[in-house]
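These notes are about the structure you will find just below.
Note that one protein chain of the assembly has been removed; the remaining protein chains are unaltered in position.
Right after this comes chain A.
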């Protein structure tokens, strides 16, 4: 028995193991690669997920699904993404398609949608239009209300599953002048429409997720019911979408985590097998450091995504800020780490049919991981949209911190993985955080707690110092953002820089909270002991750290990373066994 077998088991990770077990070893890379190159939809892989009823994890329990804990559903999506991101995006889109109904629909609508999902009908989400990328307020697809009937006319373009899907939730303009109360969300069920009313557009060839069904649709006087098919009260469409995006943006981080899990395995295997100058590449100091820095980036992302996802349940009123920060930071930092791993793989990352020194059709998985992952920072609110959203929240975030505040009990629950999560309350999602961001409020007490721990255990002194530096950086930033409100879309470049820093501080503070919340339960684990992962992760955010301590932490990370990869375990802060076949 290893140390990790005796430490606490986190329920979402157990669920991830069960899904892995059901799915069995991933199919041959060659087949996935052939599908990808031929732009074929991954029919068999999606059917395998349907056979495990994965989509029930997108449906709340009260409507007959298995979604009780968002963290568990996120872990399942991560497992699928770690096998093949195209499959995860193709399948997970159903969650995005449904979410408006869980957030704002009636119980009757929710039961209807749940039944379709249980019957494996793919659901898609029609927000974006050809002429208005992220600019939803200028959408032109129009709803004309005529008594009990609404006729929808217009086009949505770049829609995932628009061709294969059976149900789509559509954002439509109901008043000619539009505006914040001028839109509604409608349920459009294709089998209820006459031919021609819903016309899928041709598949759009893409750089990554090439097999996915990326197309669009045109509606021509498509008739839906004015009440039964309208999600929420009249005029609430945009508000519903904005609230729903807080959930989906948070969950998108699991796609990035899966991509990094996959990329790290490829890179570690290559670097451990390749000999150069009589040495193994992974043992050359700079190469080893590249691997462990990428791993530290990944662990930071995992910590932030974990806290953010748990906050859905415990502090939903702050999700406007947290979801924008996580959807900006995790995909972008994952792109960065994948690019560094690409550098380490060298020529092998450029070749389609090479893994390490093994030449065979389809084994060059790394290039596909990186190509597929590029979509994650683009869809469901791209990087600029998320940063602009943070900028628009500056006044409230700064004001919340000026006002001071009692500790938020929900944060402690989110940060303690052994604590049971309360059910998610979608009615508590807010468009802006009225009281600031509790994980930032909590940084000062957290730094004080670390200082106390370090007074008893000098091994914690370096990490306590880093957390102090993070606190100083956060205070400085909150002072800077408190000045002038800035009005999107005319956001000056310096405001984007402030928003990036704000996201970085929220991520770092989340990691601190998670470490403090679990260091006792995880004390047998070398990653957690002496704050090793936290020190390495915060240093990656640019917080100054002591060099000797950092070297020691990287040495620990290097050992754990290799153990996880060669022991068929998830590259994670937590323990999860994989059945992923890694011997192509």
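Following the convention adopted for this analysis, a residue touches a chain if its C-beta (ideal position, glycine included) is under 8 Å from a C-beta of that chain, and two chains touch if they have at least 3 such contacts; residues count from 1.
Here, contacts and distances are computed from a predicted model.
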Listed names "Acyl carrier protein", "Oxidoreductase", "Xanthine dehydrogenase family protein molybdopterin-binding subunit" or "Nitrate ABC transporter, permease protein", matching UniProt entry of the absent chain: "Acyl carrier protein"
Hidden partner chain, touching residue among A:64, A:200, A:273 or A:395: A:395
Hidden-chain contact residue, picked from the options A:284, A:351 or A:432: A:432
Which residue of A:147, A:278 or A:404 touches the chain not shown here: A:404
Touch list for chain A against the chain that is not drawn: 179-181, 239, 392-393, 395-396, 399, 403-404, 430-432, 434, 485-488
